[in-house]
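Here's a structure for you.
With one protein chain held back, the other chains of the complex are shown just where they sit.
Order of writing sets the labels: A and B. Residues in every chain begin at 1.
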Amino acid sequence: MTDSFDILVVGAGPTGIAAAVSAAAAGKRVGLVDDNPVAGGQIWRSGGELPRDAHRSMASLEASRVVRLQGWRVFDAPHPGVLHAERGDGECAELGYKSLILATGARERFLPFPGWTLPNVMGAGGLDALVRGGVPVANKRVVVAGTGPLLLAVAAHLTHHGARVVAVCEQAPWPRLLRFGAHLLAEPSKLRQGAEYRMAIRGARYRTKCWIAAAHGRDRLESVTLRQGHRQWNVPCDFVGCGFHLVPNVELPALLGCRIDNGCVSVDETMQTSLPGVYCAGEPTGIGGVDLATLEGQIAGLAATGHQDEARRLARRRSGKLGFVRALDQAFALDPHLRALPSADTPVCRCEDVRLVALHGHTNWRDAKLQTRCGMGPCQGRVCGPAAAFLFRWRVESVRPPIFPALVSSLGSACESGAAHPNSAPQGAFPTFAKETL
Amino acid sequence: MSDAARSIALTVNGEAISVAPGTTVAAAVLTAGAPTRRSITGEPRGPLCGMGICFECRVIIDGVPHQRSCQILCAPGMSVSTEGLLTP
Partner (left out) sequence: MNSGCDVIVIGAGIVGAACARECARRGLQTVVVDEAGPGGGATAAGMGHIVVMDDSRAQLALTGYSQRLWRELAAELPAETEFEMCGTLWVASDEEEMDEVLRKQGVYASAGVRAEVLSGSALAEAEPHLRRPLSGALLVPTDAVLYPPSAAAFLLRHAVRAGARFQSSRKVVSAAQGRVRLDDGTELRAPRIVNACGAESVRLLPELPIRPRKGHLVITDRYPGFVRHQLVELGYLKSAHSVSADSVAFNVQPRQTGQLLIGSSREYGAETTGVNYALLAKMIDRAQQYLPGIGSMQAIRVWTGFRAATPDKLPLIGPWPGDDSLFLATGHEGLGITTSLATAKLLVGTMLGEKTEIDAEPYRPDRFAHSGEAGSGAAQAQVPAHSVEGSHV
């Protein structure tokens, strides 16, 4: 399949939806491609309560003329102005664009600890997503741990689904969290939300400077050992939701050749990357939460459709919010003790079962990867890369196509029709994809 | 519990189960109590990230291996397997 757009938006989370709606309002032919069965990204996952903003955005999207490519995963950027994507049934598509808006979001950071590979030990957002997808947690004992504002939100949501959240363990110390809380005073809605979450988890203790030292169980999770200072104690549980804040998804921007600084895509005030015609908005430019991300999506949509003045006007609102990115970074910085958690035989690379001991003796990610095959599995280093970067202080970079596993046939001429030039394709000449309903 | 007439019937490792529409295959496998896969050294594994990037939730669906079950919705008559590896 081939299709061609004036603006192609990658990622249908809050950012991508805002960008697509904004660009479509300018009368351009806009495509919105996303690999999940349903739009909303991670933070607006169906299967639970959605905030009012989410309903409003989804409604705008539905009402717009954005061409929806829901369930398509972008796996390569073979030529300028072209992306390749693949659907679950094996169909592949060549998508042409004049301008590109990357709203690829973020993923959780996972750090290894003994027992972290047991079934039912999941990410915090991961557990939440799986519950929204139908995993039953009613009356199950859950430990939520790691770091970041996500923990409280997840704990509250799980409680709402009937789970017994027995502990919420935040690795950051109280003073830093208080400072972060003070920062929220400028955003009363966030404060209110925080308070709501706090009340929602009722009996569960919210502990700070506390983390999971180990998970135990034979074939699946049975209990965890929690550590707080010198204290250590065992907590029986059925699920763990443990994630250490977020890591930007910069694989596609990197593959395209966008400049990346400190793991984030560099953008100017109108969200343009170092590549002309390629914009990036939301978490890949810096983890800053949904409000900032949505605003950036709007700015990118405006800038990509030539509305520079309006884009700059919104950009002024953005600069006020950028402090939140720094605040998040500082509040949830990782405790160095977390480096000592994994034992010698704890897997670091889950795809290839590469244990911590195998990684010792290497001085950089590239050699470690080459010799141990850590990071060479299907996750392409998305899980073990950030872990290794923290554990060993390595620079973990290097992107190879495809940026997600794709069918071998999608690398053949089934998808590759040579250098397709989007401008050569008059609008409407190619079959458009049916608008998929949410 | 949802209306039985609307629920989706599928099998996981040969066992018949019934789930609500909108349930992911990963959730169905977890409900059936099975690990989604065995690591290359044989350890049982389950989903980690819930968003299609960790690849721990890979299962065999209707004979096709390496399907990311957390991003696939259950469909009537699906046959899901977490054991063995079939070749295409």
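We adopt the following convention: a contact is a pair of C-beta atoms (placed from the backbone, for glycine too) under 8 Å apart; a residue touches a chain by one contact, two chains touch by 3 or more.
All figures in this text were calculated on a predicted structure; none of them were measured in a lab.
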Candidates A:183, A:245, A:369 or A:382 - the one touching the absent chain: A:369
For chain A, residues in touch with the removed chain: 78-79, 90, 362-363, 366-367, 369-372, 375-378, 380, 398, 400-402, 405-416, 418
Residues of chain B (touch criterion as defined above) contacting the omitted chain: 40, 64-66, 85, 87-88
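To be clear about the criterion, only the chains that are shown with their structure count from here on.
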Computed distance of Cα centres, chain B from chain A, in Å: 23
Touching residues on chain A, where the partner in the complex is chain B: 35-37, 42, 46-47, 88, 107-108, 110, 117-123, 125-130, 133-136, 219-220, 347, 350-353, 377-379, 382-383, 405
Residue ranges of chain B in contact with chain A within the complex: 19-20, 22-24, 26-28, 30-31, 35-36, 39-41, 43-56, 58, 66, 70-73
